[in-house]
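One protein chain is absent from this view; the other protein chains keep their places.
Right, chain A next:
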């Protein structure tokens, strides 16, 4: 559950002490402050504190293999060289040092585990939510984790709209709660009055190269998350897959509309930009800007259902996180506290978190004032310091590009999942070993993990398999 902070902290993160808000009492701070104006907390301690960023694999700078040279005539996007990485976010700041560690050259890319190895999988398979049991059909197990041949790119036949999966319920007229009454046109049982499952309560979507699952969870009355997944091709014909996940800010009005609008706009923007040869990182930045505009425009609309509108108007708002896998690159972008994790197929190699939350807790950790455990135990942990919405102080989209040297799977998720698998290693443990081959199943398992943990928030997970192909074998 993302919440805007109250009081809203100064959105400027560029402070000399590196803090937008007091670590003790969350009072907004000015850059020149040496002590908190409210509680007197000594902010000078911040500068002395040792940077502690345990959210990325610790202390392992990236050693990227050299990028293969491009053919001069290739239309493909320029490959970034190791020196270019890690990328910078759009504010020009260094990203947290990425660690997809390469302990020496990998002679052969770790082949993705064969899909047909259920016996070997002794991972903790969380019982899937019963609601997922009505999924359309079991995903076809792809026998091989080959990248799709460029000649037959995954059909981008699906419209780029925010994918709405198969609704969990069929056309059963009986109430799911009392099994006695019929369901009226408002979606309530005409006997016991209980609300019936809505289409957004559980959504699934699967393409060849990406899959996503979104669920209402067990404690919230509606699903305020949304997602968009698509596949397309770059100008050189190589495939590109993208996933956008958004989490509505529940302390704002109409968070469900905000997340749906953002996911739809960002997905559409990427789907338009990538085939035109725009660099995926640039395309991601533009997609977040497009999503922001879509959410902003919601604030201006007069509400159609007057009853829903609170007198304390609060602009619709949401977080956004997205990832593009194309041309051997892994691009991420985000605003807010939804995350991307990298989980290599070879689980003996480290996994990593690729995003840095715009949240109070992350600021505390980044400033070295708390370790991660302390920060996330605090009740203010989830107060976000960046969001999409008309009342956001300043849009500061973060993007980063990575060039993994092995195959793996990219987990794009809201805090409804990562609250139950916070560290990168925790996440790697709950991602099924065959997630790269069966991304929909993998996403279902992850949603099931969050539901088993209590399902306190809406849960949305998108999985993008990343296939490492040495020497640019992926491009024609």
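What we mean here is this: contacts are C-beta pairs under 8 Å (C-beta built on N, C-alpha and C of every residue); 3 or more make two chains touch, one makes a residue touch a chain; residues count from 1.
Everything that follows uses one rule, which is that contacts and distances are computed from a predicted model.
Trainee: Under which of the names "Cytochrome c-type biogenesis protein", "NADH-quinone oxidoreductase subunit D", "VWA domain-containing protein" or "NitT/TauT family transport system ATP-binding protein" is the non-displayed chain listed in UniProt?
Mentor: So, among "Cytochrome c-type biogenesis protein", "NADH-quinone oxidoreductase subunit D", "VWA domain-containing protein" or "NitT/TauT family transport system ATP-binding protein", the name matching the hidden chain's UniProt entry is "VWA domain-containing protein".
Trainee: For the full complex, which residue in A:189, A:340, A:364 or A:395 touches the chain that was left out?
Mentor: For the chain that is not drawn, the touching residue is A:189.
Trainee: Could you pull out which residues of chain A are in touch with the chain that's been left out?
Mentor: Answer for chain A: residues 1, 178, 181, 186, 188-195, 216-222, 250-251, 306-307, 311, 456 touch the chain left out.
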